[in-house]
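Moving on to chain A:
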Amino acid sequence: MTKLLFRAAIAMGFVGAIAIGQWNLSNQPLFGAEEGSRAPDPEVTKIAATGFDTIVSTWYWMKAVQFVGGEKSPTGLGDRVGDLIDVVTTLDPYVGHPYRFAAVWMKDDEQTVRHANRILRRGIEHHPDDWRNSFFLAFNHFFYLGENEVAADVLEPAMDMSNPPTYLPPLIARLRNQGGSLDAAAAFLNQVIEATPEGELRDAYIDSLLEIEAERRARFLDEARAEFVERHRRDIERVEELVEVSPPVLRELPPEPNGEGWELDDMNRIVSSHYRFRYEIKIDGTNRRLIDAFRARSEARRQLEMEEEGTSDDA
Partner candidate 1 sequence: MTGLRLIQTIALNTVRDAVRSRVLYVLLFFSLVMIASSVTLAAFSYVERERIIQDIALSSIRFFGAAIAIFVGVGLIHREVERRTIYTILSKPVSRAQFLVGKYVGLVATLWMQLAIMAVGYFVICHFNGAQLDHRDAIAVGLIAVELSVVVAFATLFSSFATPFLAASYSIGLYMVGHLTRDLRSMGENSESELIGTLTLWLERLLPDLSAFNRVMEAIHDLPIPPVEAGAALLHGIGWTVAFLSIAAWTFERRDFR
Partner candidate 2 sequence: MTPEAIVRVKGLVKDFRPGLGRRKTRVLHGIDFEVREGEIFGFIGPNGAGKTTTLKVLMGLIHATAGEAEVLGHPVRDTAYRAHIGYAPESPYFYDFLTGREILDFYARLTAVPNASRAARVAEVLEQVGLTHAADTRLRTYSKGMLQRVGIAQAVVHDPSVVFLDEPMSGLDPVGRKEIRDLIVALNQAGKTIMMNTHILSDVEMICDRVAIIVEGRIAYQGAIDGFDEAGDKIFDVTLASLAPDFVEEAATRFGAEPTGRGDRVTFSVAEKHVGELVESALRRGGQVLEVLGRRADLETLFLSAVNDRPESDTRTEEGAA
């Protein structure tokens, strides 16, 4: 009997040693991004962890990190990250970064963003003094879901948490008063870019920020154009006229954020020659391509789910 136990212990040891060896030596990620592998049910996992909740949570956290790192073109990435982070944060709700990780990586469509928001709310519950989870939740509501009032509601309590950033109060005020403004969007984006690891998504956010900057400068040019019309009783034919007339309305044109120039479009609006569009008065999003794709995916999923519902009803 003792011998048997001894052998069992040896075997356990070997398994451990081999696993560690693999971990250290292999260049392959330990946690494969195998297709269709979904994280288990969080509640079941919590029971199965039998007291080793934190380490099992850490295990799934590493899995999530490896999964995101291993994916080249993430399809359905948000859902999988969401499942994994659900397990991570159910087993150990006091983890810090995984909440933001979920917020950053769960952007596929409306459903994943709402899933991310549920995870973020768990984070707020367990870290009542950390404004960052509230910030990301507010950003999701504002940026992806266009729910500016909800964003403001979420952000408000964050002002009472420890060391909130100074831009929070004006940000909330703008969300409430103007139903969103370029300044609010820029403030959000600056923070989010800081938290987002290098990659496509970060580039998209940077693009968004440039877009917002372009809009802001375009609006500045609009004001200069109004001044021009008042002084000269005629409209500009080219944007450059703003500096060419004497006395010039502007000493120089603000640089286009992407290093290009400014022009008048078909509708006679001043636009960036890079973007060639202008935002409506009310901000409905900050990155046209990002948001358009996001909406398309959300719509597609809704369609798919309705169809599935239909099929299952038929069955």
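Simple rule for what comes next: a contact is a pair of C-beta atoms (placed from the backbone, for glycine too) under 8 Å apart; a residue touches a chain by one contact, two chains touch by 3 or more; residues count from 1.
Candidates were picked such that all candidates are chains of the complex that A comes from, given by their letters.
These numbers were taken from a predicted model, which means no experiment stands behind them.
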item	value
Neighbour of chain A by the touch rule, complex-wide, chosen among 1 or 2	1
Residue numbers on chain A that touch candidate 1, as the complex places them	1-2, 4-6, 8-10, 12-13, 16-17, 20, 23-24, 30, 46-47, 50-55, 58, 61-62, 65-66, 92, 94-97, 197
